[in-house]
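First, the structure itself, so that you have it in front of you.
With one protein chain withheld, the remaining protein chains of the complex are depicted in position.
Chains: A and B, in written order; residue numbering restarts at 1 for each.
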Amino acid sequence: MSTTEKLLEGTGRWFDDRLRTARPVRTFLRKIFPDHWSFLLGEIALYSFIILLLTGTFLTLFFQPSMTDIAYHGSYTPLDGVHMSEAYASTLNISFDVRGGLLMRQIHHWAAILFVAAIVCHLLRVFFTGAFRKPRELNWLIGVVMFTLAFTEGLFGYSLPDDLLSGTGLRILEGVLLSIPVVGTYLSFFLFGGQFPGHDIIPRLYIIHVLLIPALLLALISAHLFLMFHQKHTQMPGKGHTDTNVVGQPMYPYFMAKTGAWFFFIFGVTALLSTFAQINPIWIYGPYNPSGISAGSQPDWYMGFLEGALRMWPSWHWDVGGYTFAFNVFVPALVPLGLIMTGLAVWPFLEQWITGDRREHHVNDRPRNAPTRTALGMAGVTVYGIMWLEGANDIVARFLNISLYLTTEIARYAIFIGPVVAYWVTKRICLGLQRKDVHLLEHGVETGIIRQLPNGEYIEVTRPVDEEKQAVLEARSELPQIEAPVGDDVPAPSARGGLGKLRVSLNRVLTESIPLPHGNGHQPNGHGNGHAGEPTAVTAGEAGPESLEQADGDGSGD
Amino acid sequence: MSWITALRRRPVAGYAVVLLGLVTVGMGYGALAGPGSPASAAIPGTVSPQTIAQGKELFQTSCSSCHGVDAQGTAQAPSLIGVGAAAVDFQVSTGRMPGKDVGPEMDRKPVTFTPQQIHALAAYVASLGGGPAIPSAAEVTPTGANTALGQSLFITDCAQCHNFDGAGGALTYGKFAPALTASTNTQIFEAMLTGPEAMPVFSNTTITPAQKRDIIDYITRLRAEPNPGGFSLGRIGPVTEGIVGFIGGIGVLVFLAMWITMKRRES
Partner (left out) sequence: MSESQPSHGLAPEEDGGRSRAPHRVIGTPPPAQARTLLGEAPGSAEPEAPRELPAGPDNPAKASTAEKVIAACFLLSMLASIGFIAAYVGLEVHSVDATLRSNLALGLSMSVAFLAMGVGATIWVRSIMPNVEQVEERHPLAASHEEREAFAKTFKEGAEASGFVKRPLLRRTLIAASVPLAVAPLVVLRDMGPLPGTSLRHTVWRRGMRMVVYGPNTPLRAADFSIPGQMITVAPEGFTENQDVLAKAVTIIIKFAPGQLVPNTPSKPGTIMNWTVDDIVAYSKICTHVGCPVALYEQTTHHILCPCHQSTFDATNGAQVLFGPAPRPLPQLPIGVDSNGFLIATSDFHEPVGPAFWELG
């Protein structure tokens, strides 16, 4: 044995003697990870978080979380002599008087932007592929909580330098708190330690930002990763991919190398952005002052949807009995946020209730194969997107030369019309794609070879799709029918009553889908079997019995 | 020349031709497009009657159709009696006047007159009813200015329309506060003094000439300042940062993710 081998063996034995590591570590090293680019989105968030921890620690060595007023005499001469908080002055110090300080600030901020962006992309991927279904509902909930923590963390983080832009954001936060009925003024005074701005908010946000939320996030990320390991990752549909296996490459050495490469890429792209794209130039904004404001003030992108909600809401309020219900503020600030987060959180359970599907799912759905879910998701994305655009409406008005009020008026209507249109369009697209898949299965792939039949007719020769593609096309998790009627006309127990009837009709909508061809075969010569007309969408309740025989959900439909 | 013929058949040749065409047109346009607004006319201590007469002639040709024969105003344009030389110098040296398309506001556009002609026009209008004078060079040169005070005043009274970087901002009904990138020191002074169009007036008794100079100092410093963090992304803040983050960050990473996880060809 070589020296290295002896060293490794010795180390391995040392740990095994104490922890019995041989078997669990071996299992870990052999763990299979399926390959798909969209599975790397969550890792962007993970590694961005690590980058945030590293650069954040650097920043804490120099940042002063204090609102004490001082006159600046550092290297940034345009602000020489200007009165500002120590927090702002220390941020200027980091930017211009600490080597690498500006780079670290920029990496920290870009990593935060990517962190939340990756969470959103990862969330959408999990949603559209149905990866939140049993047994992963708990992981989904953890993810939703982390999403909320992530953008809160970002909001508090960019408020720490106490510059004009982020201070305006804190002012808006104060206004939102004040508007809350009954307890609003108390909440505001307790958070700010009195009237706005006071002297306490920056130190308080600091401790929440560097200790409390990162600790929560670390714990939740660990739980999230552990669950993912324990339950094994989902996989995309493919040949040989079933609900009872995982196909891919082992952790050691493949996945370790790939995830290592990915970490370097993420850090590298973040560093590249931080070299060439200036972010949060607080020296241009100037220190916070409650008498100053800039045109085109926006929060960071992930708070944009709340900003847009505040802009588009009309001025509804109700003064009664010496009290004011400030609907114009607390409704847009809290209701869309609450609806989105609650909607996300309950969706796996709602879908389970509607479909009655209680099986484990480990093969992802292709989004087109869940047309209603995908359409609802796009409707949600549209609502979020319209709010987000409205948050930048003065920039949009300025640079696209649209009248300012018109942008808000459009948003007020678009917020209702947009999701309806998006739902309808997405659903039609999904059903259309399903029809295309069925066509491929039934008729095969065109080869471009034209042949003349003896009777003079020209046909294009088709060949059947290859096995890998066929497995993907046929991958469907056929949904169970909600319990069949008991007697002639007596509905099943779960389909009775107001709630039951609602469930049945929601089921009909949610499970609408183009069925796979009967027999699921493809004709060898690709001529088709002369079925009449286009396949029409059916729901789980109407699909033929043969497609529902298999309840093991292996997705192949055979 | 056979190497051109040989290269002509390459697939990349098409792209090269398009690129060459774009560059040629772009450079040609840049050469032909009007220059930025010239420095406005330096004003000597006194104005001669010949200058006023020249100004009157220019006014009759180019301005009276909207502003009236005696600058008394018409339905289309306000009276210019008492607006002062400063207002004329500002409007004409930024090209806003003579106004062409009447929209929610007049934008900066290529200048029609030479500095000497602008000087004459301004003198003529000033002779009609007085008004704020064009600032002297000393008044707009920011040497020894109090930059800190300029910053404070700019943020308090200018940034809400013009943005903390002077990038401009949206106003109501299709108007907008313009960017300050092309404004000369004199034009900034004059704009504050005369309150063109929707902009409020900041008279010399409210914001003194020295304080105006401080503001000009701050604006010009900010404008000349390099961006230490990289490309400025327009200096308009989180909106462009978010766009770049998604497209330049997530977008690039998605392509890299596809590379890492691509199925390998069996070799």
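Keep this in mind: contacts are C-beta pairs under 8 Å (C-beta built on N, C-alpha and C of every residue); 3 or more make two chains touch, one makes a residue touch a chain.
Just so it is clear, the structure is predicted and the values come from calculations on it, not from any experiment.
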{"item": "Chain not shown, its touching partners among those shown", "value": "A, B"}
{"item": "Listed residues A:42, A:197 or A:336, member touching the removed chain", "value": "A:197"}
{"item": "Candidate in contact with the missing chain, chosen from A:261, A:346 or A:449", "value": "A:261"}
{"item": "Omitted-chain contact residue, chosen from A:24, A:290 or A:497", "value": "A:290"}
{"item": "Absent-chain contact - pick from A:50, A:271, A:433 or A:492", "value": "A:271"}
{"item": "Absent chain, residues of chain A that touch it", "value": "1, 5, 8-9, 12-13, 17, 22, 30-32, 69, 75-76, 83, 95-103, 106, 135, 168, 171-172, 174-176, 178-186, 188-198, 200, 231-232, 240, 243-250, 253-254, 257-258, 260-265, 267-269, 271-272, 274-276, 288-297, 307, 310-311, 313-317, 319, 321-324, 326, 328-329, 332, 360, 362, 393-394, 404-405, 408"}
{"item": "Touching residues on chain B - with respect to the absent chain", "value": "149, 152-153, 156-157, 160-161, 169, 171-173, 175, 195, 197-203, 205-208, 211, 225-230, 256, 259-260, 262, 264, 266-267"}
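Going forward, only the chains that are shown with their structure count from here on.
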{"item": "Touching residues (chain side chain A, partner chain B) in the complex", "value": "35-41, 44, 77-82, 95-96, 102, 106, 110, 113-114, 117-118, 121, 164-165, 258, 261-262, 265-266, 269-270, 273-281, 284-286, 289, 291-301, 304, 392, 394-395, 397-398, 401-405"}
{"item": "Touching residues (chain side chain B, partner chain A) in the complex", "value": "147-148, 151-152, 155-156, 159-165, 167-174, 176-177, 218, 221-222, 225, 227-233, 235-239, 241-242, 244-246, 248-250, 252-254, 256-258, 260-261, 263"}
